[in-house]
Each structure stands twice: as structure tokens, then as C-alpha cells.
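Missing here is one protein chain; the remaining ones are kept as they sit in the complex.
So that you can tell them apart, the chains are marked A, B and C in the order they are listed, and the count of residues begins at 1 in each.
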Amino acid sequence: MSHNSFGHLFRVTSWGESHGPSIGGVVDGCPPGLPLTEADIQPFLDRRRPGQSRFTTQRQEADAVRILSGTYEGLTTGTPISLLIENTDQRSRDYGAIADRYRPGHADVTYELKYGLRDPRGGGRSSARETAIRVAAGAVARLVLGAAVQVRGALVQIGPHAIDLARWDWGEVTRNPFFCPDPGTVPVWEEYLDRVRKNGSSAGAIIALQADGVPPGLGAPLYGKLDADLAGALMGINAVKGVEIGAGFAAASLSGEENADPMSMQDGHLVFGSNQAGGVLGGISTGQPITARFAVKPTSSILTPVASVTRSGEAASVATKGRHDPCVGIRAVPVGEAMLACVLADHLLRHRGQTGR
Amino acid sequence: MSHNSFGHLFRVTSWGESHGPSIGGVVDGCPPGLPLTEADIQPFLDRRRPGQSRFTTQRQEADAVRILSGTYEGLTTGTPISLLIENTDQRSRDYGAIADRYRPGHADVTYELKYGLRDPRGGGRSSARETAIRVAAGAVARLVLGAAVQVRGALVQIGPHAIDLARWDWGEVTRNPFFCPDPGTVPVWEEYLDRVRKNGSSAGAIIALQADGVPPGLGAPLYGKLDADLAGALMGINAVKGVEIGAGFAAASLSGEENADPMSMQDGHLVFGSNQAGGVLGGISTGQPITARFAVKPTSSILTPVASVTRSGEAASVATKGRHDPCVGIRAVPVGEAMLACVLADHLLRHRGQTGR
Amino acid sequence: MSHNSFGHLFRVTSWGESHGPSIGGVVDGCPPGLPLTEADIQPFLDRRRPGQSRFTTQRQEADAVRILSGTYEGLTTGTPISLLIENTDQRSRDYGAIADRYRPGHADVTYELKYGLRDPRGGGRSSARETAIRVAAGAVARLVLGAAVQVRGALVQIGPHAIDLARWDWGEVTRNPFFCPDPGTVPVWEEYLDRVRKNGSSAGAIIALQADGVPPGLGAPLYGKLDADLAGALMGINAVKGVEIGAGFAAASLSGEENADPMSMQDGHLVFGSNQAGGVLGGISTGQPITARFAVKPTSSILTPVASVTRSGEAASVATKGRHDPCVGIRAVPVGEAMLACVLADHLLRHRGQTGR
Partner (left out) sequence: MSHNSFGHLFRVTSWGESHGPSIGGVVDGCPPGLPLTEADIQPFLDRRRPGQSRFTTQRQEADAVRILSGTYEGLTTGTPISLLIENTDQRSRDYGAIADRYRPGHADVTYELKYGLRDPRGGGRSSARETAIRVAAGAVARLVLGAAVQVRGALVQIGPHAIDLARWDWGEVTRNPFFCPDPGTVPVWEEYLDRVRKNGSSAGAIIALQADGVPPGLGAPLYGKLDADLAGALMGINAVKGVEIGAGFAAASLSGEENADPMSMQDGHLVFGSNQAGGVLGGISTGQPITARFAVKPTSSILTPVASVTRSGEAASVATKGRHDPCVGIRAVPVGEAMLACVLADHLLRHRGQTGR
């Protein structure tokens, strides 16, 4: 058991605070012999990096990852892979004002209720900065899954503005600063978020994930279900408040007939006529795409003052002036992909361990 | 690691198939000295038991639990508590017809894809029958939490019919066969489900959970978050496709101002002006009620034939004639409560272990 | 984490007290498709069963195991295997006298110091009776290892009387009541133990274990070492006070030259000129036989009165009159074999999971 590790055979341990010298993680259990250098990880970190458009925080972090162990001559050795990212843009002064008061919607108050003290600089351990390590681990997980498995994500809603699913184009995702698969929605979000930013407010979002090429049989009854592990992994991302697999909450309104994914054989392969299940039945992958969605609350750091209290129990009003994402949901896309990749890699190894397949 | 265990310090391992001689579980890590007999568990099993109204399966199971270890003279000893429930109503003939074909929406096909074989009798390990053990474990978890913590659940939607939240009355929940907190909705559901049943169809549902009196500080960064563990636990219940904490998916549409729960001090205690967070910030409990919701898909066993395949790969049509719940979401209410209680009990012990509080 | 489980991919959870209705265990993670019935387990339980000679306790237990889950039509399904053994010879009156005082050398006092209460009947959870479940789990582990792996044990010392290693004959082990591989030592032990028994005293013992046919590569750096896991597993058997791998404590007196096992190739296979390492280098199996030894202290239940205290803190003298093994080390042989088999099975699956071999 560990509070800061996840996975079992493919296991990630992370450490570090927003304003310490560095953050890092250890990926243990990676199969040996996989080609791995920093160049395999950096592109994923770059996708998550802040400051790439006016819609994310202007904090500048190089987020350059170093591999400190676990590889030799460019191949994984099967021993733990230590990943380290320097913190290069820590302006502790930004946070001095909030050291003695709790920011609403943040973990300031709960860390202190739990531990009796906290590192107030940039949210300390609860900072979204930690998600860089998840993304780095996810890049390693992708290597474990191999080229036949493709893990992708996209933003499908910002604030009240959802995309038009009929216009979905995966190719579009890399062509706008929102990871938006619907070109028609991009200008709507631009205008909306500019207004939100101007008002010192923030917006929530919904992210969709999909993994294609996942072999059937991953997952396990009953407390190692693939979808349950995925739900835990996604809900554990900062600011996430909801998770769906396949049809999700909409399944509640479907009839049994609408919900049943019919099966047939085509060219000797099992195929399904629909995918309400999201690629998972009884906690085990079917071979269809794994589909999931998760909801991110609006950034808690806003300019509008909100009632709060100080550490000594006096009334206070908190308005957060630092450099913040108006919509943290945008940068949650690569984080969600990474968590999905890690869960799949872990279950791939677990399945192979038990069944030999 | 284990595929059939959950929790860490308060840890539950379950075993058994729908049509084996019995099902059971082991609760390990329970604190010593708690008064515990079968009478503390049975009422919760009775709430989940089938056959109590025309809206649940007519299968008759006594679901009488026996404690085989871990107590002495009516007190827990700190050693593992073995729980056993005999299977008394196994009509294997009901299932003979489906041994060689895969029921759509069921785990038949994935168990076989994973393991190469399966126990087809009543769904084997994937049967919802296993949830009885979760409920039994949840009853023990409630003792660990103590009387100050109250864990409750209610059904808030069947098919497309949601309750009116303004009419919420916890007292009503025990007065109708749906665990419905809104008396005005009960006749709507009765009529709707009678029609569904008559048509041989099925309906989905949404369940709401609430835990009051939870002390602040439970949960842990970053991969032991209270809400993440809860999401995994709820998504792991049979047929669940979505989980929300607090405002859930609706949070995506809120502004930062709407989403921020303001804090103040009242009589020396920290209070919040709202609870969009669902009682959890940064993965750690705030002291507010823990609130969660989860969606259950419509029962996959329906009379309407759905296209499927046989084990040997031939086209087949499956209509399930056995005794099934038209809406498995109803009996998921006590199961959801149990999972919430288990997650809280585990985190209570984990928090005490690390911090001594 | 769990206090009553061991192993990771091949994981055993045990429960039960000496004088409860039954004891049992759950074997989780077993590969699917292995032929398994009670008949595969019972012979190993019979080897451990008391009352088979005048040198073990005269308590009579059928130790008949039942499989309650995890198999279908004689094959493992990959789901948890529940094992149950009824307690049929609980004479609680035997233990009434010691309910209020602590037996020296027993866990009576420590259970009460830890938990504040204990089940005094027959030692409760700390009874050696629990080792029956280890033996049953070990029988399943042997199936996982397959016929190419042979796990054997023998008694090599009782009290001060060690066997002559030069006379080792594995065939002899099944021909005497001591699991003794040296026929010349059998009469020595008979005479010695008869005298010990007559005096109401007890004797310690040393057991040697060997596993042949273990594939190379099992185990893992650095905290999943095969020999470290084995040492933990053997030290966890009741009354064990020492564990050795390969040359063990004698290695301390060897020179580097004496200790180095030379390597060469024979017929394309790697062979070693000696096995001081006990088949493990760097925590990973070499392909040589795994060899280990463990020491069992003399049975703590003796007729000679020993100074002790009562639960209320008064001086007391304890002489144990019940039916006890004069040398618990004898019946520890099948238990040690079982633990070795379980550790190997777990590492076989773990190795396969990570490396795919």
C-alpha cells in the first residue's frame, strides 16, 4: 500500500511539490528490452506544458525530463525507471499572501486538517504540477502497450459549450490549442474563454478518452476490474468530479434493448454492433475500443473574492491573483490519456502473469 | 495485489459463484473489541435480498450470513472475519441453454476470452449475487466507523424518470420498494417498471449516496484519494457505468464562482456555504457530507432476442428467460452504501496509522 | 496490504481459529484451466495431519478439505478458490484452565497486549492448526508450478541429534514418521523423543527444503528477491526462529574461493560446480536447486511448570497438560514445503507478467 503509488505490476510512484527543487517519479515493473530515452517522453510532456496559448497558465516550465535509472544503452533493463523534472519557475512570492488563509476549492484546508501543516507554496503536493509525472509515466506505458494500441483523448466540452459529436475529427485535435476534435467549436470556445479570462473567472470541461487495439481479456473480477481501476485513476486527477465508461450516465435512461451491444462473427473475429459498454464487460476488455469521459471542475483560483477563513480561524476573503489556467480541463487531456495508458499497461502485465497469454 | 480483494488496512476478499455451494468473504484488519454478531449484518443483507417486491428478481435466497472466525464472545478479536452465505436456490437448469452462447451485455464472452473457460451457471463469478458479500462487509465497516458516521443511499432515477430533489425525504426511503426518497415519484416508477417488466425489457437507474459525520482528513494524496478510491469502488459494482462526486458532471458547466464552496467559522467549527465538492478537496475529506452518485445500466437479461454468437463462433440469438431484476439499480442501493462504508473505514484506519489521530 | 494474506499474483488469504467451527483460506490469482479437485490437495493435508504416530499430538482431526469456489467441471476457472476445513475435535475444556493466564513461549500474552483481548481456545488464531491452510494452498501452488518442478522437504535434526548428510536418501523420507532422509538416524530420534515425551518436555528441530527444476529468472531486485520472500514465508511459520538459504550461516566462515560456485556450459546448458548459493544469486533463481533450511523451537506446551502471570497480573505457574506435539518440527516439514511452493508459484507468475517468458 502506498498513498503516492498506483498500479501493481506496472507501478508508478510520484513525489514532489510545486515549488520544491524538482518533482519526479519511479516507474517500476516495466518489461525489459524496450527502447526508451527522454525523447520518447518529452513530446507528451510538451503537449501538457503550460504557457503554449493564452488559454493556459503563463507559468513557464521547461518540463524537461531526465531518466536517472532503469535503462542501459537505450533499452529498459527491467529495473526501476527514475524520472526527474526540475522546477524552474517557482515564484514563491506569488503565494506568500495565501500562506495563512485557505483558498476555496483548493486542498489547502484539507491538507492542514489532515497533517496539521502544509507546504503553501503553489499548492505544494496538491498542485496540478504533479500531473507532469503522470504524463511521463504514461509515455512509458505506451511503450509497454506497443504500437498496436492507440490511446487518444480530446476535449468535448468547455463550460456549457459541448462539441458536435457528428463533426468529430481526430486529426483536428492537434490543430488547435484545446485538443478539440470539432473545428466548428474552436471559435466558440475561444470567444467564451477569452470572456471568462477577462472576467477573472474560470470554466470546467469534459474530456473524452479512447483506446483502440486493446486486446480482449484485460481486467479481472471483481476488485481488479479494468473499468473500476480506470475510474479510480481518472477521478484521482486533480479537479475531476465525474467519470463515465461507455454510455455512462446516459445508460440509466436506455432500455435493455438499446443498451445491449449485439455480437456477430466477421472474418473469424468477434465484432459488436455498438459499444455502449465502452469496451468492457464484467470488468474485462472485449476487444472493442475502451471509451471513457471525465469532468473537470472550473479552476478554483479565480479573481473574484470568495469568503474563506485564515489558519487562525478569522474570516477572510480570497481572490487568487497568480498565473492560473482559466480552464484546467484543457491540460487534463494528456493527463487523462496517460492514466488510461498506465491502467492498460498494468492490466496487460497482470493478465499475462495469471494466464500466460 | 489481488484481483478479488479491496481496501488496505480494512481489507475485504470475496469468493464464490452464483451456483456454487456458497459465497463468502474475509474481512481483514478490523479493529479489535467491536461488538459483532450475525445480527449486526443480517438487516443489511435483508435490504438487498431479492424477491421482496414484484420489481426485483423472484429468485428466493435466504442470504443468511454466518460468521466463521474473528470474533470471541461477541467481540471482534482483530483477526480475520470469515463470512459465509449458503446458496440455497440454484436452479442450474435455468442456465443450461446459455452455456454455449454468450449473453449480450453480460460477462460471458469476456470471461471466456480472458480465461479460456467459464462457469456458465448463473453468470458464475460475475453474478450480482456476489454483491451480498459487499453488503455484509459494509455492515462490519459501519461498526468501524461508529455511530457518529451515517451512510445512506437512495434511488434518484429509473429509466428516464428522475425524482424531484425538492421533495427529498430520507424517511420515505424505507417506505417503498425502490429506496425512493420522493413519495411523488413512487407511483410513476411503479407504472413504468410494470410496463418494462411486461414488455420483457429492463431499465437503468441512478443512485445517490451520502455519508454524514465523516471526520475531516480522510484520504491521501495522490493515489490514495478518498474520492478516487470511492470512484473505483462504485464503478466496480456490477453494471455501473458512471460515478460522480459532489457536483459531478454538472461541475463542467459551472463558473468558478458557482463552484467555489465558501468557508466560514461558526461556533468554532469550519463550515462551508455549499457542497459542490461533495465533501472532498484534494482527495481529502473536508468534514462536510460525502456525496456521490452512480449510474447503473439496464439489466442485460431481457426477453427480447439480441444477436450473439455461440462458443464455436456461429450466429445465435439470445433471449434470457430466467428470473431477473427488471432494474438491477434498485438493489444496488444497499450495495453502494456498503462500498462507501468500506472505503471510509479503510481510510479511517489509514489516516490513524499515519497521523495518530 | 493485509495481515493475513501472502503472495502477490498467487495470493493466499487465511482465516480461522483453532476452536471455531472451521478454518479456511482463499487462493486468488491461480491460472485458469488447471485440473483441480479435493483429491489433489488431501494427500498433502494427510501428511501434515496429527495423530499419525506417537511422536505427534493425539488430537484427531480429519482435516478434510472442501473446495467451495473457483473450479468448474474439475478445472480452475481463474477465480478465487475457497478452501474450507471443518474443526471436528475441539475440546475447549482442555483450555479452560489457561484462559486467565499466559502460557510461556506462546502468543497468549502478545495477542492480548496487541488487541486487548484474545480467543483462548486452543491458541485461537495463533494455533498451528492454521498451517493446514498453508498446506492446502501449497498443493494448489504445486499445480501452478507443474510437474517439472519438484518441491521436497526433510527433517535433518531433532534436538541435538543431526542426521548424517552422507546417508541422505529422499526415498527414506516417506518410510518413517519423522520425514527423516537418513535411516540410521531414525532409531536415535525414536529413543530420544520417547524420553522427551516421557519427561513432559519437548524438542526443537531443523528442516531442509529443496526445489528442483525451478526455471532461472524467478525473483526480482531488490525487495522482491526470491530468497527474501522465502525467508519471510518460512520465518512466518509458527515456532520458526531461523532461516538459511544455500550455505546459510556457514557461509560466514567460508573464504571467497570456497563460496564461489564455478560456472560452465554442458550440452548447451549453464551448470554450476557447486551450490553454496542455494540456487539464488542477487535474489533471482539460477536454475540450480533452491535449497533452504529452517529451525523450529521446542514446543512451548510442556508439562514442567514455568513461571508466568495471570491476566490480572498475579504470579502463576503454567504447565500445559493438553495433547501436544513433543516436537512440532516434524509436522513443519509439509508446511515448509507448502510455503516454498507458494513463493515459487507467485514468482513464476510475477516473472511471466513482467517479462512475458
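Quick note on the criterion: a residue touches a chain if its C-beta (ideal position, glycine included) is under 8 Å from a C-beta of that chain, and two chains touch if they have at least 3 such contacts.
Treat the numbers as computed from the prediction; the structure is a model and nothing was measured.
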Item to check | Of C:E61, C:E130 or C:D182, the one touching the omitted chain in the full complex | outcome: C:E130
Checklist entry - Of C:V26, C:A295, C:I330 or C:L344, which residue touches the hidden chain? => result C:A295
Next on the checklist: One chain is left out of this view; which of C:P21, C:P183, C:G213 or C:G242 touches it in the full complex?
Outcome noted: C:G242
Checklist entry - In the full complex, which residues of chain B touch the absent chain? => result 1, 8-9, 29-32, 78-79, 221, 349-350, 352-356
Item to check | Hidden partner interface residues of chain A, rising order | outcome: 1-5, 8-9, 11, 13-17, 20-24, 26, 28-29, 32-33, 66, 68-70, 72, 75, 77-82, 111, 114-119, 121, 124-125
Checklist entry - In the whole complex, what residues of chain C lie against the chain that is missing from view? => result 1-6, 8-9, 12, 14, 102, 104-107, 109-111, 113-116, 125-126, 130, 157-160, 196, 201-206, 216-225, 227-236, 238, 241-249, 251-265, 268, 270, 273, 276-278, 280-287, 295-302, 304, 306-309, 313-315, 329, 350-351, 354-355
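The definition used in the following text is that only the chains that are shown with their structure count from here on.
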Checklist entry - Considering chain A as a copy of chain C, what rotation angle in degrees (nearest 5) results from a C-alpha superposition of the former onto the latter? => result 180
Checklist entry - How many Å are there between the centre of chain B and the centre of chain C, using C-alpha atoms for each centre? => result 39
Item to check | Centroid spacing, where centroids are CA-atom means, of chain A and chain B in whole angstrom | outcome: 26
Item to check | Residue numbers of chain A (touch at least two other chains) | outcome: 1, 8-9, 221, 350, 354-355
